[in-house]
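A protein chain is absent from this complex, but the other protein chains hold their places.
Naming follows writing order (A, B and C), and every chain is counted from residue 1.
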Amino acid sequence: MLSLNPYWGVNFFGFLWTFISRIPLLISGNCQMVQDELQIFVLSLMAISCSLIGVVMMLKKTTMLANSLSHTILVGIVIAYLLSFSSQGGFHPFSLSIKTFIIAALISALITTFLSEFLTKSLKLQEDASIGLVFTFLFSLGIVAVTVFSRNAHIGTEVVMGNVDALVSKDLLWLLFIAAVNISLFILCYKEYLLTTFDPVFAKFMKISTTFFSYLLMLQLSITVIGSFRIVGVIMVLSYIIGPALLARLFFHQFTKLLLFAPLFGIVISIIGVALTRHFLSMYQMPLSTAGMCIAVLAVSYFLALIIKKRKKSWQLPSLDQQDQSEKAL
Amino acid sequence: MNCILEAQDLCIHYNKTPILWDVSFKVPKHHMTAIVGPNGAGKSTLLKASLQIIKPFSGSISFGRCNSDNHIAYVPQKESIDWDFPVSALDVVLMGRYGRLKYFQRVKAADKEAAMQALQQVGMASYSSRQINQLSGGQQQRLFIARALVQKPDVLLLDEPFSGIDMATEKLLIELFIKLKNEGKSIFIVHHDLTTLDQYFDWVILINTRLIGCGPVKEVMTQENIQKAYGNNLSLFEEAHHLSKKQAEGYIS
Amino acid sequence: MNVLEFFTDPILRAPTIGCLLMGVSSSVMGVISMLRKRSLIGEALSHATYPGVVLGVSFFGVFFPSYQDWSFLGVFLGATLSSYLAIKVIHILETKYNVNSDASLCFVLSTFFGIGLLFASHIQFSLTFWYQKIQVYLYGQSATMTDIHVIVYAFLTSLTLLFLIGCYNHLKVILFNLEYAKTIGIKTNLIEGISFFLFVVSIVIGLRSVGIVLMSGMLIAPAVFARQFTERLSTLFLLAILMSLTSAFLGNYFSYTLSEKYLITMPTGPLIVIIGTLLAFFALLFAPKRGFIFRKVRIWNFKRKCIRENILKSIWKSPSQLTDFSYLRKNIGLSTWFLKRHLKKLEKEGWLRKEKNSFALTCDGIKKSERIVRLHRLWEVYLAEHLDVGVEKVHKNAEEMEHIITPELEKKLTKLLDNPTKDPHLQPIPKE
Partner (left out) sequence: MRFLKILIPLVLLLCCFSCRTATSNNIHYWMEDNGKIKVLTSIEMLNDLVIAIGKGHVDSIALIVGNLDPHSYELVKGDDEKFARADLVVCNGLGLEHGASLMQTINSHKNCLLVGEEIFNKAPEKIIIINKTVDPHIWTDVSLWSESIDFIVERLSKLDPMHAEEFKQNGSLLKKDLLDTHQDLLNEMKAIPSEKRYLVTSHDAFNYFAKAYLSERNEGDWHSRFSAPEGLAPDGQLSSSNIKSIIEHLKKFNIHVLFPESNVSQSSIKKIIHAGNQMGLELTIATEPLYGDAMIVEEGMGGKNYINMMKHNAETIKKYLNL
């Protein structure tokens, strides 16, 4: 008999209970993975790789670059999607194989990083102004290309917001691969990342090339964004990158603990998010977007964490002028 | 003796860490006063508190009678400014007069005249139309002083005017300050170089989070006071201060 | 379709004027945010308007379903409220919780957009008809603007301009040196509050024509363009406004003519941003003083001048009257072809005479090389006496400085060193 989805019509606690009880079955492999479980695993794998990168980018203060990269990667993918769509013609645009996605994304990621480097270094433009210029320019090129080439294959919200409710087990494999790559990279070159983030000058002295690791980080970021852009959409990836990292930052001050607890927070938030969407669906017949719900849970938990910490300063001791600046706000 | 600046058990905290701790002193008029102390002793904070930029945690500090704004002129640190800002030297000096301008009011010819005069005083008249990012460190400092002079102040407060400028400009600035002192103005300078203290200044405030001494240079700058301010026998106080900071930030449960 | 018709034709009038107004207000606010070194705050705020837009439209959908054309007021109020809230959150995160400004921008950007998406996914089912209106604000649809929009936007832009002209001087001091502004009695909190509010207003004006995602481009491009050309704050604002007006108009113009000619639909919003950014790139490269290309050209010219002067100097120093090519070749590390070209040029300019494979200085040639050697040796004396640099290290620095010292500097040097006759290597210093 067709196994009805065990999570149908279940409230929040029921969901958690069934999920915990089904984990041993899933591991032992004698029951088929259902859409909700697929969502939880996919979201948590994505949370792991995103928050790992988020911690390093937050400490390097280049999170805005992640925002611009995710936008331009979207443009690369949309253009690749379109070229295949228009050339294939007819009314069945098959979804692109992952390979073409990667190539398109890597090209656009490289273009963005190179262009913003060129703008800041040789044209002497402010850092954030150059990032802003580059990604809006490429994004508007993307939109013009889309509307000109195919009048009706509109970008739609799906490309920008992703759709966590339309997952296929193939995504799980792909995300497993990305998470494995990210985790192994962070374990292997942990001290290089620590050094290049904390004190690039000293790293140069120790003959660790900072540019190599910053480009490696960009590479990792691009692969993660490709993997998760279909799931959570371009702009939500950013909150998975920065959210857990900021949340962990409030509580933990060692680099290792940050790298450990940020993904943990990400996983907990994804589970709560999926459980809540299932709850709203079965209780109030309100099909809400799971991505939006996870981010709302993230925002609420960050807000709660702030209240709990009751305005204690975070870890770095303010240098003298920063102290004057914050005194100004008293 | 009528005093110009008075502080009564002034206390300033930044997020539970004390920066100035019950400081009380009086400084007489028409004197050149140096505010001296090691790094992080709260020198600039004292200056900013006197300007009411920072609200003290407890106690008070004020300039007494002439407390209204246009009589007090402040010269901030050079490093806190983005010198790539698109304004000319004359514009910067004119800013001194913006306090009196009402909205929609244009800068009057008299203000421009006063600005050129102030530039003359600091010897920067020929640079008036020059762009500020083309000025050297010394010239930028003199520009800030001209901006303060344009306000026709009775009290002049300068935050580390001598840091990062060449010898020639330092000599010129000192001559200017002495001339201003003789004209009846009181000058307060945050200073860090102990060697030039007795030649330039006649009054000094020596602080290191706590007030160590306030009076004529000879009286205050005794070996014992200096040792107290810069030496290490403050270590006990330092230790306690450090512990309280750690506690405040929640490292030690 | 001549230019005038863009302002008279009832179809094109509203979008064109709407975009121009958006151009004015976004360029003014873009310059202010660039001078505050916070250019990307526009990006965070424009994304933060999404929940406001969704709630504003649904508020209209629930309470005033009949007033359909006025729904953009709901959008306006919702967007202003939610991005004003976003500014407050960013400010609190940065000052109270010491979160790095970059991270707080990203956090606010993505969380507000996520929450907006949550509401939108619910609205999609309950108020579907109104959901369509929200989608318009994602990428902007200036073609369907009507006169009501233009009137409201005109009023708001005049507010922004009034603010700019009104407290122009106060704003200048606040942007340059906030602490100093406080001491001279300028009401900084009031002016900063107004500028934050007008910043939000300029973003909301631009939503309809450029859309949430591209709004930050319209804020950054004019400011970057203007900054390359002027050093005056007043001309900076004027140039920024002018540039954004042209890019807004050209965006509309090309979007219309291209769609007309090739029967494709060219969206106006993205086109405006593309033209704006292209102008900004152009300014970055070709601005007269700060432009990259001109700087490179000046550097190249300076290098060429140094090589020429070195050639003249080595001819002047050479023992015999006529120095042959091989001596020069050995003395100056240049390929023969380059050396020949330089020599031909010097000859044409009349610094030296060519006599069958060897060269001699003309009288102005002698005067010029004497002056170079004099500067070289003066600088060496100055380094040795005043900065007590070791005699052997002096030469290398002087080698560079001899091309740089200007006549006034030379006068000052001679006065300071009271006209020395011998340099540290005891060689004579040529007279004035």
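Everything below uses one rule, namely that contacts are C-beta pairs under 8 Å (C-beta built on N, C-alpha and C of every residue); 3 or more make two chains touch, one makes a residue touch a chain.
Note that the structure is predicted; figures quoted are calculated from it, not measured.
Chemist: Any idea which chains on screen the missing one touches?
Modeler: By the stated touch criterion, the chain not on view contacts A, C.
Chemist: Which residue among C:68, C:321 or C:336 touches the omitted chain?
Modeler: Selected residue, touching the omitted chain: C:68.
Chemist: Over the whole complex, note the residues of chain C touching the chain we left out.
Modeler: Against the missing chain, chain C presents residues 10-12, 14-15, 68-69, 121, 124-125, 128-129, 132-133, 135-136, 139, 141, 143-147, 252, 255-256, 259-260, 263, 265-268.
Chemist: Footprint of the hidden chain on chain A, which residues?
Modeler: Output for chain A: 1-2, 4-5, 8-13, 35, 89, 91-93, 95, 143, 147, 150-154, 156-159, 163, 165-166, 168, 251, 261, 268, 272, 276-279, 281-283, 285, 287-290, 300-301, 304-305, 308.
Heads up, the rule we're going with is that only the chains that are shown with their structure count from here on.
Chemist: What whole-Å value do you get for the distance between chain A and chain B if each is reduced to the mean of its CA atoms?
Modeler: Computed value for the inter-centroid distance: 48 Å.
Chemist: Going by the touch rule set out above, which residues of chain C reach two or more other chains?
Modeler: Residues 37, 179 of chain C touch two or more partner chains.
Chemist: Could you say which residues in chain B touch two or more other chains, in rising order?
Modeler: 48, 53, 80
Chemist: Show which residues of chain A lie in contact with chain C when the two form their complex.
Modeler: Checking each residue of chain A against chain C gives 58, 61-64, 66-67, 71, 119, 122-126, 128-129, 131-133, 136-137, 139-141, 143-144, 147-148, 151, 155, 157, 160-161, 233, 235-236, 238-239, 241-243, 245-246, 249-250, 286-289, 291-296, 298-299, 302, 306, 311, 313-314, 316, 318, 326, 328-329.
Chemist: For the complex, give me every residue of chain C touching chain A.
Modeler: On the chain C side, the touching residues are 34, 37-40, 42-43, 47, 95-100, 102-103, 105-107, 109-111, 113-122, 125, 135, 138-139, 178-179, 213-214, 216-217, 219-221, 223-224, 264-267, 269-271, 273-274, 277-278, 280-281, 284-285, 290, 292.
Chemist: Which part of chain C faces chain B closely enough to touch in the complex?
Modeler: 35, 37, 165-167, 169-170, 172-173, 175-177, 179-180, 182-186, 227, 230-233, 236
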